[in-house]
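Quick one: the structure is below, questions incoming.
Just one protein chain is left out here, and the rest sit where they should.
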Amino acid sequence: MMLLRAYLPILILLALLAAIPLVVTSNTALNFVVFVLIITLAAQGWNLLGGVGGQFSFGHAAFFGTGAYVSAILQYSYGVNAWAALGAGILSGAALGWIIGFLSFRAGLRGSYFALVTLAFAEVLRILANALPITGGAAGMLLKLNIGFGNLQFTSRGAFLWLALGFVAAGLLISRAIADSRFGAQLVAVRENEDAARALGVDVLAVKLKAITVSGALTAAAGCLYLQYFLYLDATIAYGVWISVEVLLAAMVGGRGLVLGPLVGAFTLHGVGDLTKQVAGGIPGIDLAVYGAVLILVVAFAPGGVLGLIHRLLSGLTRPRPAKEAQ
Amino acid sequence: MYSFPILLEATLNGLLTGAVYALVALGLTLVYGVLHIINFAHGAFLTGAMFAVWAAFTFLGVDPYLAIPVLTLAFFALGYATQRFVIGPASHGDDGNILLVTLGLSIVIENGLLAVFRPDTRTIATNYAFDVVEAGPILISQARLFGFAGALVVAALLWLLLARTDTGKAIRAVAKEKLGASLVGIDVRHIYAVTFGLGCATLAVAACLLMPIFYVNPRVGQSFVLVAFTIVVLGGMGSIPGALVGGLFIGVVESLTGLFLGDSLGQIGIFIIFILVLLFRPSGLFGARA
Partner (left out) sequence: MLEVKDITMRFGGLVAVGGASISVPQGSIVGLIGPNGAGKTTLFTVIAGFQKPTAGKVCFEGEDITAQPAHVRARLGIARTFQIVQPFAGLNVRENIAVGAYLRHARRADAYALADAVGHRLGLGADLDKPASSLTVAGRKRLELARALATAPKLLLLDEVLAGLNPSEIRDIIPVIHAIRDEGVTILMIEHVMQAVMNLCAHVHVLAQGQMIAQGTPQAVCADPQVIEAYLGKGAAARIQAQGAAHA
């Protein structure tokens, strides 16, 4: 029963999303959903490390871009099959996660320092991708249009939506399983109080490394999907600050550390953003300005994000804030 | 290999650029030293200040150098209010939250400016923009020399303020021990806001000194702020002399890597230094080991 209760909301949401291509035919709407699903997947990666583990990364673009570029280069320059390239992209994200984690967590970087160092890693990769010949430099890389299941390219947007949804579903199940596991409990303990966790036998470094490795893999997978959908990549897309901010926002707005947080957050955010764009017409940047404001409002008034608000409404009580406040 | 005059010129140019970097870093390091937070909105505030200088020149015909006093006061007030009424209340005293709130602020400011001013790059055309000073074989831009001098003056003023005034003493007290400071009657929230205001005020000065030689667009702050983070980390978080020396050093590094690796890779040297310092000596090259 416990199991069913934990997984039921996930299954319902997935079923609803899976039904979208059956009822919606508008390309704009399908594009919107696919894009938001890709962001969701990337944000699930961020959420594991930043939301559950409390290690705020400001440079998740490093994983998104590396996944995308590794997959693109393998397909473009070496003729590797798209699925194999996807696998390699995910693995490269995991490996990069482990490396960045090993370097920065071993050096004891936390809080602002960790945020800064991740940002710097992403920037170094962006500059390199923009300058090196193997990534196509500033011109970027254009994958050849070659529709077919084996090439991970689909004529129908609905089919790609299901593919992306499959990945998001896997992300949800992984997040759920972690939340209920020893690793998940230890990761939360590390977020709440590293010294206390250590005293209870938690190997803090190992737990953080595991988190950033899985986190890097998930976000890299999103990068690969982005590539397969748009078939184009350049340094500003792959390693740009935008994606680092998007994933952080989605996880925070949905409800940091919660399994459904990234999904709910990404849809809320982009829903609000698109609405603003429609209302405000063609003013550039207005949707992003709203995102920033939403982030501040969430931190100030709804630390549990949208899901926290829903929970508060449903239970009719004001739950105490999850932040350490009563100390 | 490059000839000596070319290397010398690159080094000198690096020093001049570095002084402006240092100026941007001063505010950041001051805020870090007192509030112990990294202000991610620092770059966005700089962009805002640069647009203010541009607007004052374009619409009111005010010379950038003459705009310094008014803009400095205005940005002090803006910074004070931001800390007092937005960052402070919104973050509930949690460091992670402060990080997120300043990130949110930077997104709002940057895109707000984008919405108002559009993505175009703008410059101001002063009649002294191309004046140069001859120093032996090398020509030095006069405006960049002003920038260099301005950075030194601001650093000296900040240092005097911290060392000699009562407000400065209160700021140092809060930086060291905020609970103790509040027990002896210092209004910590006020001091936080004053510090944040000072940080923004230095940005106004930086913007005034920059605009005659640089351009502005809504994203311009980003390129400065990452460099400024590097300088702050390099110079030791919270150290004013460290920011000054770090700024000059980074300016030279950027200029020389640009010379050897080409412009597109010019900044990579900075980030690699940044990562190495963070990983191996997070208290900075000039700071005491924490």
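Per-chain numbering from 1; labels A and B assigned in written order.
Keep in mind that, in the parts below, a residue touches a chain if its C-beta (ideal position, glycine included) is under 8 Å from a C-beta of that chain, and two chains touch if they have at least 3 such contacts.
Fair warning: this is a prediction, and the values are worked out from it, not measured in the lab.
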Shown chains that the omitted chain touches within the full complex: A
Options A:Val202, A:Val259 or A:Leu307, residue touching the unrepresented chain: A:Val202
Contact residue for the chain not shown (choose from A:Ala185, A:Leu231, A:Ile283 or A:Leu309): A:Ala185
Hidden partner interface residues of subunit A, rising order: 180-182, 185-186, 188-189, 191-193, 195-204, 320, 322-327
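In this section, only the chains that are shown with their structure count from here on.
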Gap in Å, rounded to a whole number, between the CA centres of subunit B and subunit A: 31
Complex interface listing, subunit B residues touching subunit A: 37-38, 40, 86, 89-92, 94-97, 99-101, 103-115, 118-119, 218, 222, 226, 229-230, 233, 262, 264-265, 267-268, 271-272, 274-275, 278-280, 282
Subunit A residues within the subunit B interface of the complex: 54, 56, 58, 103-104, 107-109, 111-113, 115-117, 119-121, 123-124, 127-128, 130-131, 138, 241, 245, 248, 252, 280, 283-289, 291-296, 299-300, 303, 321, 323-325
